[in-house]
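A single protein chain has been omitted; all remaining protein chains appear in their positions.
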Amino acid sequence: MIRYRRSALRAKPLVMLAFAALLAGAVGCQGPFPQSTFDPTTSFGRDLAGLFGLIFWWGVGVFVVVEVGVVYVLIRFRARPDGEQPVPIHGHTALEIAWTLAPAMIIVFIAVPTIQTIWRDAGPAADNPLEVQAIGHQWWWEFRYPEYGIVTANDLHLPQGRAVTVQLTSADVIHSFWVPRLGGKRDMLPGRNNRLSFTPDSVGEFLGQCAEFCGLSHANMRFRAIVHTADDFAAWVAAQNSPHASEDSLSTLEQQGLAAFRAVRTPASNSCIACHAIQNVSFGVLGPNLNHVAGRSTLAAGVLNNTAEDLAAWLRDPAAIKPGSLMPTIGLSQQEITALVAYLRSLR
Amino acid sequence: MGAPAATAGSVAGAHGAADARSGVWGWITTTDHKRIGILYGVTAFFFFLLGGLEALLIRLQLARADNTLIGAETFNQLFTMHGTTMVFLAIMPMSAAFFNFIIPLQIGARDVAFPRLNAFSYWVFLLGGLFLNSSFLFGAAPDGGWFGYANLTSIQYSPGMNISFWALGLQILGIASLAAAFNFIATIINMRAPGMKLMRLPVFTWMSFITQLIVVAAFPVITVALVFLMFDRMFGTTFFSVAAGGDVLLWQHLFWLFGHPEVYILILPAMGMVSEVLPTFSRKPLFGYPVIVYSGMLIGVIGWAVWSHHMFATGMGPIADSYFSSVTMLIAIPTGVKIFNWIATMWGGQIRLATPMLFAVAFIILFTIGGISGVMHASPPTDLQQTDTYFVVAHIHYVLFGGAIMGIFSGIYYWWPKVFGRLLDERLGKWHFWLVFIGMNVTFFPMHLIGLLGMPRRVYTYGPELGLEQMNLVSTVGALLLGFSMLIMVYNFWWSSKHGEIAQNNPWGAATLEWAMSSPPPVYNFSVIPEVRSRLPLWTVGGVTEIPDVPPEPVHVPGGSYWPVVAAVGILVFFIGALVQSLWLAVGGVLVLVVSVFKWAFEPFEM
Amino acid sequence: MSEDTVTKPPHAHPSVRTYLAIAAILTGITVVEVAMFYIPAISATAALAPVLLVLSAAKFALVVMFFMHLKPDSKIFTIIFTAPLLLAGLMILALMTLLGAWWLG
Partner (left out) sequence: MTTTALAHHTSTGQDTRKIAFWTFIGSECMLFGTLIATYLSYEGKSVTGPTPQEILNIPVTSVSTFVLLMSSLAMVLALTAVVRGDKLQTRLWLTATVGFGTMFLAFQYYEFNSFVAEGLTISTNLFGSTFFVLTGCHGLHVLIGVIWLTTLLILSWRDQLGPEKAMNVEIAGLYWHFVDVVWIVIFTVVYLIQRGPVA
């Protein structure tokens, strides 16, 4: 038979303590969690968090019952040197029925609220929602407001208190629209229109990220949902619809930037106007719309800050920042970059 | 081809034939289920370590925010190959190693129904694994995820050979799994010892039987999906082309129609192993044997009706969401019943916490956590926050690492003496267990929180602003601990081959038939095919008829054959031809396959 | 499952006459099916599909039960064949539903 020394086992309690401490250290975490799913700011999000809480506590209950049962059995029925041969029991129908019904009951307690929540959040937003079209591209977000005729990118501005329905689709591969604090995610499928409805009820800037693997820079496809008060939102809409400063009011550096923007380069796909659109300047649709780009919270879909240095770094070598970026490395001169930065930052 | 292909079948007479088939050639042409089992086990464990290495690199890259240790392309290749390797090249073949070695012994058979088909399965698996991993040499390792969702995998968005390597590699592995499945189903149905009724089969054989039935029905679905993908990439068909009206969700439906039964293919064998280990180390029969068997069947059947719970975020509408979430929760019941039966098995027993038992108990503890976290996203509303985040990564690893791998480790420590004739060292075993147990929890438990705090899956980096740096670091430390613990296991393997305690017939005092003969078993397994009269033959008086040490009359043992290997090479050549789109290679491969199938069919090979 | 018997000699095969009859029925059904397709009175109605499906299911059953001996053979083969067949049928219905193939123009 097998001999095993008891000493190896005495270390167990110490090891368990170390393990618990380490885990607590991990959980005793640090700063704020902008993409936490625990404090939603929409009734849709609260439905999800509430249901999670319910299932979580049922889970803790089952966990305690099973794990305590296992630990108790291990301690109570450890092989003792004088232990006699156990009674060979093969089964016990009453017990079997009991522990089939028990999980079944728990499942009912979880399934009923689940189905209720599914149907409650399945309907379209109640009264005339703000329609926003969100189109996923390989590795940035296009947002359109048909109601206001605005096309923007990577910043989703929403008014507080008004229901919003986001129409989701994709221009290339599958992406997934997810702002944890505004509620659950929904896939953006090419060739199909999905809908996500919610009503943001508190002002703030909420981080979002693509949640379906979409290629090389899936990790760099981030965005912000910015919820304003009703009148701030109206101000934002007005700003978006207002024209940029007229060309002649630009400084000479900014005008050189505009010229560089308009320059047709070789190959033609390297020219800015081929992909980007700016009011009365260019009509490209392959890349993000650059109207009022200076006012955006981030650059390159949430990866860079909206600063001159970051913009210059981006123009110099986009692929270094976003691997696989479809924006080519044009090899602009330092002078062109400075001019372009000046011009783009003038688009308030 | 003068000499008959099959080396003359040796007649294992008095003392067990000196293994005429020793040497490398003996192993290449072996058709002995025991040797094929060892080949499967060694190859699978090597791929398991490779997969573990990939996981380590992933964790190192994710240890810090905005880390630049590993670039995006390499990271995508690593997590794709980690997933594909662990599912198809580690867990499934390690289970297959036990199917091969243990099932014939447990049901009282001399070998599997079709020994050469068995060898063919192994060689196709090995060549498939090498084909898949050779992609690293060409810098074109698959990078579309182990799920390879359409139209990212289309030629337009994945122009390189990466996805072709992945799709063709999985086709080859599919052939190996299907061939093995037909073999084991025929073996279990038709080659049981007299008296071994179906309800007297050991639970490991039962769970393997259900697994093979799922393989037979699930693998054709992924084969067709992969054909669609490869035709789209090579011949411009329009299955997943949005412009031509194709639906990208077709791939997800077909993949998960195979994918969910696949996860039961991964877990049922481990449940079978645990159901063998628990009674032996509690000195008590398994509690509720028929209930565990029927629960296994129920899981196998309901497993087919739930696949779309992987797709709650694609917006299938409330009806489909309600149906799939309810049926998914239904599966928790038979699984829960199994766990209660295992605990009841230990209740009132004389529990010896040897290493196999430690891993079996860890299976129960960790699989329960995985099951509970699974129910948490069985409900679509909560799943909208959890799917594609690290919460699901935690769930997966609690059921696959905490479940399948712990079960398989329990099986390795339990059956090692029977396979190699020497026991593994208990002290090293316990060190390995505790480091794996702690490493596993330190790595994967924080991932529940990392996921709920908003970190999506498959991101090669994340911003510091998410605040998840510290927890990711802890998870990486856990992963390093896990990696280190595997070294102890490998050392234990080496140590036991030199100094391990010599194993008798039944070192653990178990009840099933595989412990009735010497360790390692003679080449003919049973000198006389015994008659079995109980579910626990070695624990009940007169449970099995006497098995003499020496066979009364010489037992014919079929010789080796190299046609399975040649056929496997033919398949490999065909798929290399498909990969590089060379018609001659493809036709050449088919010719080699056809010739070897004919030679194989007409080879003098008496069972 | 009948218990541990040595391989039974292959059971008696149905007579040639039966096979010829079955073949005749199969040909008959095929002719009816094609005829239904060509008679505008029937092919226009919505009943065409269900009737054709029933007829082809009948042909399916005839071939499987008689030509493939499933009817006289042991229950094992019936189980091993009908289970995946049923699963395939349910899968077809499920995929058509989920991929929106029912509400045609």
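Going in written order, the chains are labelled A, B and C, and every chain counts its residues from 1.
Quick note on the criterion: a contact is a pair of C-beta atoms (placed from the backbone, for glycine too) under 8 Å apart; a residue touches a chain by one contact, two chains touch by 3 or more.
These numbers come from a predicted model, not from an experiment.
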### Message
Just to confirm, in the complete assembly, which displayed chains does the hidden chain contact?
### Response
B, C
### Task
Return the single residue from B:113, B:152 or B:592 that touches the missing chain.
B:113
### Message
If I consider the whole complex, including the chain that's not displayed, which of B:40, B:98 or B:228 touches that chain?
### Response
B:228
### Query
For subunit C, which residues touch the unseen chain?
1-10, 13, 16, 19-20, 22-23, 26-27, 30, 33-34, 36-38, 48-49, 52-53, 55-56, 59-60, 63-64, 67-69, 73-74, 76-77, 80-81, 83-85, 87-89, 91-92, 95-96, 99-101, 103-105
#### Entry: Residue ranges of subunit B at the interface with the undisplayed chain
113-114, 178, 181-183, 185-186, 189-192, 194, 196, 216-221, 223-225, 227-228, 231, 235-239, 243-247, 250, 254, 529, 555-556, 594, 598, 606-607
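The rule is simple: only the chains that are shown with their structure count from here on.
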### Query
What kind of graph do the touching chains make: line, ring, star, complete, other?
line
### Task
Round to the nearest whole Å and give the separation of the Cα centres of subunit A and subunit C.
51
### Query
What is the distance in Å between the mean C-alpha positions of subunit A and subunit B?
34
### Query
Where the CA atoms of subunit B average out and where those of subunit C average out, how many Å apart are those spots?
36
### Message
Can you list every residue of subunit A that touches 2 or more other chains, as numbers and ranges?
### Response
none
### Query
On subunit C, where are the residues touching two or more other chains?
none
### Query
In the complex formed with subunit B, which residues of subunit C make contact?
1, 3-4, 76, 80, 83-84, 87, 91, 95, 98-99
#### Entry: Contact footprint of subunit A on subunit B as seen in their complex
71-73, 76, 144-145, 149-152, 157, 242, 245-249, 282-285, 287-291, 313-315, 317-318, 321-322, 325-326, 329-330, 332-333, 336-337, 339-341, 343-344, 346-354, 361, 364-365, 368-369, 372-373, 375-376, 379-389, 423, 426-427, 430-431, 434, 438, 441-442, 445-446, 449, 452-463, 465-471, 474-475, 507-509, 539
### Task
Please name which positions on subunit B make contact with subunit C in the complex.
185, 189, 194-195, 197-198, 213, 216-217, 221, 247, 249-250, 253, 257, 304, 308, 316, 320
